[in-house]
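Removed: one protein chain of the complex. Kept in place: all other protein chains.
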Amino acid sequence: MWTEIGWPLVVVAGVLFVVLNLAAVLIWMERRLLALWQDRYGPNRVGIFGVLQPVADMVKIFFKEDWVPPFADKVTFVMAPAIIVVTVLLSFVVVPFAPGVIVTDINIGILFFLAMSSLGVYSLALAGWASNNKYSLIGGMRTTAQMLAYEVFMGLSMMGVVIQAGSFSLTEIVEAQRGLWYCIPQCVGLVVFFVAGLAETHRIPFDLPEAEGELVAGFHSEYSGMKFGMFFVGEYLGITLISSLTVAMFFGGWLGPWLPPVLWFAIKTLIVLCLFILIRASLPRFRYDQLIEIGWKYMLPLSLVNLLVTGGVVLLMR
Amino acid sequence: MAESTNIVQDLSERFGGAILGAQATADGIPTVWVEAGQAPQVLGYLKKDVRQPYKMLWDLTAIDERTRVHRSGQPASDFTVVYHLISFDRNSDVRVKVPLKGEYPSVPSVTKLWQNANWYEREAYDMFGLKFEGHPHLVRLLMPPTWEGHPLRKEHPARATEMAPFTLPDDKQDREQEALRFVPEEWGMKRHSEDADYMFLNLGPHHPGTHGIIRIILQLDGEEIVDSVLDIGYHHRGAEKMGERQSWHSYIPYTDRIDYLAGVLNNLAYVQSVEAMAGIQVPDRAKVIRVMMSELFRVISHCVWYGTFVQDLGAMSPLLYLFNDREKAFGIIEAVCGGRMHPSWFRIGGVAHDLPNGWQKLIKDFVEYMPSRLDGYEKAMLKNQIIKKRTVGVGAYTLEEALEWGITGPGLRAAGLQWDARKQRPYSGYENFEFDVPVFQNGDSYDRARVRAEEIRQSLRIIEQCLKNMPEGPYKSDHPLTTPPIKEKTLKDIDTLINHFLGVSWGPVIPAGEACCPIEGAKGYYGYYCVSDGGTMSYRTRIRTGSFAHLQMLPYITRGHLVADMLAVVASLDFVLADLDR
Amino acid sequence: MWSHLRTLWIVFLHTFQKRVTVQYPDVKPKIPPRWRGRIVLSRDPDGKERCVACYLCSVACPVGCITLQAGEDETGRRYPKLFRINFSRCVFCGLCEEACPTCAIQLTPDFEMCEYKRQNLVYEKEHLLISGCGKYPGYNFYNVAGLAIGGKGKGEAEHETPPVDVRSLML
Partner (left out) sequence: MATIYIDNQPYEVKDGQNLLQACLSLGFNVPYFCWHPALQSVGACRQCAVKQFKDENDTVGKIVMACMTPAANGTRISIDDVEAQAFRARMIELYMTNHPHDCPVCDEGGECHLQDMTVMSGHNYRSYRFTKRTYDNQDLGPFINHEMNRCIQCYRCTRFYNNYAGGRDFGPFASHNHVFFGRHEDGALESEFSGNLVEICPTGVFTDKTFKKHHSRAWDLQTAPSVCVHCGLGCNVTPGERYGELRRIRNRYNGEVNGYFLCDRGRFGYEFVNAETRVKEPLLRDDANTTLKAVSKNDALTRVRGLLRDGKVIGIGSPRATVESNYALRALVGAEKFYTGVAKTEHALTATMIDMMRHSPARVPSLREIGEADAVLVLGEDLTNVAPMMALQVYQALYRAMLPEAEKAGIPAWNDAPAREFIQNRRGFMAIAAPADTKLDAFAAVTQHIAPDEVARLGFAVAHEIDTSAPVVEGLSEEARKIAQAIAEGLKKAKRPLVITGPSCGSEDVLKGAFNVAAALCAQGADAALSFVMPECNSMGVGLLGGGALEDAVAAVESGAADTVVVLENDLYRRSEKGLVDRLLAGAKHIVVIDHTRNGVLERAEAVFPVATFVEGDGTLVNNEGRVQRCIQVMNPQEFVQESWRWLGEVCGTVWKNIDALQAELVKALPVFAGITDVVPGAEARFVGQRLPRQPHRYSGRTSMRANINVHEPKIAEDPDSAFTFSMEGFRGKVPGSVIPSYWTPGWNSVQGLSNFQEEVGGALCGGDPGVRLIASDKQAGYAGGAPVKAESRAGEKLVVALAHVFGSDELSALSAPVAERAPKPYMALNPADASELGVKDGDIVEVTVAGVALALPVQARPGLAVGLVGVPVGVVEVPAAQLPAWGVVKKRIEG
């Protein structure tokens, strides 16, 4: 009884708590890290080292006027930010934080993740359309095109891992890495997955849907207050999700000596998160057509080749 | 000089009666008066047919002559249109003046001769009410379409207190808004192609990618730019009009605010023109101080460009590194000038103060510090594949096109012309310095960037030479029109105090004349065309800036590109809105 | 790809650089003495007002933000009865300091003068006058000028000889 209902509830609550808070902390962390790499301090006034900055941000964002532009499609406009949060949160269902610390260890975890991330695109596309703003619309269109390009090889890049592990379940994938983390044999898959992850989360150099310097803020130009906050949180949740998955699939998940597994998972995830932020601090942005080009012309063939080779090797190994 | 007399002679022989005479100016630029009807022919000859042609229309402006007193030897004229042409083959200029009579006279347009005449003629129409016959779309450029009057006409007031305080009731707001509506048909644009509707996208007036208030109206087919129209003037402050309302001396702070990233470079272009009219020779020390501070400002201007350029391409950190470098330079500038972006530090006849004690160390530290930083930016950014992908071949123009559109400065050197005023027309003692003029061939965004990146290094070289070779001597000329004279003397000698007193109050009386002594600014070949009517204030101050010319070309070089490229090109042009609108 | 990694690496190296942010207002920035900030009216070495109300600062001001009215005390010394600077118009160009023939008006390295209301940026003489010489110690205009003021008669300024006897035809 306890294990059937109670534990999952604890896990759900725990995951929600950790993940949502992590998103908040990430806001602070990203700002601090960006500052670090830009020779600045970043937020350091609210609380020690500015750690309470997210709280201040939250308070501010909650008290902002809940504004829906009169020209927007109201229902869709309000729904769109909810979709992204919901889909990303649902994706966390399949992430194994430690042995047993998983909301539900379904055997098609990866497929579930892929399904959810595809759904997430609706949020952005709808937001861009509902805003009834040309910049938002362009942002939404770019999201869609980006999704079409990247969903494909993201899935394919994960298939190498799946083939090697022989399972869609992430727990099993992690367990399968006890000998060797897949980042070595699946290095190509890792790169492709990571690139796809960047694109998936609309991070530099693939932040085209919001491309501040071009589209002002793209799909969420018209959003403010908590609705904007949801996009914001959604983005950080997405980053966390991709990082968790990267860790789970390529860096052995919770595996590691001495420390408790959850901590290992957290540390690894954090490092990947930092990489996300370092990339944001460093790289310029691709152009829209270049992004698509990279997706179709380089990443897709690469992931296919990777899949073929992996498949071949696995077959041979058998 | 022989060359210049030749061109006047050549024109007189060829066009006979259409040439109404030549005028001597303080800057030595041959100035020819041409009868209005024949102006396009004369200009066409100068552009195309003459040996070593004057290919560039560097400036086109007008003068309201109606209240001018000292005009002896010039044809009668109520308004004069002034064309300033440059021949890079000859390395020489010619100024063509067209006298016009009447309240709102008209003159044939030269837009068919030079593409870039378009904006200049619109500006002259906007500011003076002159009609340019044959102009494709003669509407206001800088002032809002609802504006009444033409600001640079003498009867138009300069100060806001001459008019009622600004209010914006609803109905007026509606009218103003309506006036801003973009009607593609007015610009000869179609709303639909054969298979699609075009989207008209307002980029600006408030847009993070434009670094200020400018409106670019894009005609989009998907994300592809079919055409675009620039709506400028949001930053127009009437700087030229202010020149007619301040004394020659007290106008200096206003020049800072033209290309506000390049501080004293503006001062220099202005005071050089005034000094030419006044006949002031600047002492060597002042010259070298001027060069040193100018190059320092060139460095910081390029730093801002560098940072924002890569930022517009999405890289966010270098901007902060470069602002940090700029801050280091500002440390020197603060110590020397007391100000930062608005140094107001050059004076007619010299500079405001002598260099402060310990300036050598500040400069030395800076020139030692910068090169390694520049290496880093080059490796991290200019050699980064994304940057290259985003900029190589984007917004490219050929040298011919550059000349056609009046591109100068780094933009011209990026298109393959080795022409730098500091080398080709040395002023303020630049001939005594060793430095290279970086040149690239493709005229695309990437080459424009590389020219500037390299120029920073060359500027540092010059600064280092200033440090090593700073001459002793006075920091101001002993010419009586030097304003104000040396302060130490003012404090104890009545003889100097009197000159000081009148110089700062009524202002120096600059002899009647005209001069334009341009400089190689951070954003192009940049000059103040000053007309003195023998008074304490300028009769007309024309500010020819690089940004204006460069931005006019934007629609031309972005056709067929994507929206994102527009931002990349904008960033690579390096403009400042205040420099554009003045 | 390599270029990207190099970019990442170069940026990553900044982890070990010194922060450049000045933690204002906890840490005050170092401002050079020439800095053109808040304008003050200084006093001469004997503690008297330096300003002689000559109006040169007001006329030199490009934006016309200085206004004053001259007065004269019983000893014949000129001083400003009124001295007002509208800092909401001031552009801190320093032309007033340069114009001042007595070193009275000076721009100082104080830049902290923000207000919520523009009206509060109108400074009267009592807000401007400081107790010292400011940047230019030692200079006393009346020691140089020929005017007789309280405590200093004709011929007692620097480089002056005592008044001549006008009744005499001799030298």
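For clarity, chains are labelled A, B and C in written order, and residue numbers in each chain start from 1.
The rule we apply is simple: contacts are C-beta pairs under 8 Å (C-beta built on N, C-alpha and C of every residue); 3 or more make two chains touch, one makes a residue touch a chain.
Note that the structure is a prediction, hence the values are computed from the model and not measured.
Asker: Taking the complete complex into account, tell me which visible chains touch the one left out.
Answerer: Result: the unshown chain touches B, C.
Asker: Of the listed residues C:Leu8, C:Val40 or C:Cys54, which contacts the missing chain in the full complex?
Answerer: Considering all chains, including the one not shown, the answer is C:Cys54.
Asker: So which bits of chain C touch the chain we can't see?
Answerer: Residues 52-56, 58-59, 61, 63-70, 72, 78, 84-86, 88-89, 101-102, 118-119, 121-122, 124, 141, 144-148, 154-155, 157, 159-169, 171 of chain C touch the chain absent from view.
Asker: Tell me, which residues in chain B touch the chain that this view leaves out?
Answerer: Chain B touches the chain not shown through residues 66-67, 69, 153-155, 157-165, 245, 247, 478, 480, 482, 485-486, 489, 492-499, 501-503, 505-507, 509, 534-537.
Everything that follows uses one rule, which is that only the chains that are shown with their structure count from here on.
Asker: Could you quickly compare A-B and A-C and let me know which has more C-beta contacts?
Answerer: So, comparing the two chain pairs, more contacts are at A-B.
Asker: Between chain B and chain C, what's the gap in Å when you average each chain's C-alpha atoms?
Answerer: Centre separation, chain B to chain C: 33 Å.
Asker: How many angstrom lie between the CA centroids of chain A and chain B, rounded to a whole number?
Answerer: Chain A and chain B have C-alpha centres separated by 48 Å.
Asker: Calculate how many whole Å lie between the centre of chain A and the centre of chain C, each centre taken as the average of the chain's C-alpha atoms.
Answerer: Computed from C-alpha means, the inter-chain centre distance equals 58 Å.
Asker: Residues touching two or more other chains, restricted to chain C: which are they?
Answerer: 4, 7, 10-11, 14, 20
Asker: Name the residues of chain B that each touch 2 or more other chains.
Answerer: Touching at least two other chains: 315, 317, 321, 324, 380-381, 384, 386.
Asker: State the interface residues of chain B toward chain A in the complex, per the touch definition above.
Answerer: Touch list, chain B to chain A: 199, 201-202, 207-209, 223, 310-317, 320-321, 324, 380-381, 384, 386-387, 389-390, 562-565, 567.
Asker: Can you list the residues on chain C that touch chain A in the complex?
Answerer: 4, 7-8, 10-12, 14-15, 17-21, 23
Asker: Spell out the part of chain A that touches chain B in their complex, as residue ranges.
Answerer: Interface residues on chain A, with respect to chain B: 34, 37-40, 134-135, 138, 204-205, 207-208, 211-216, 280-290.
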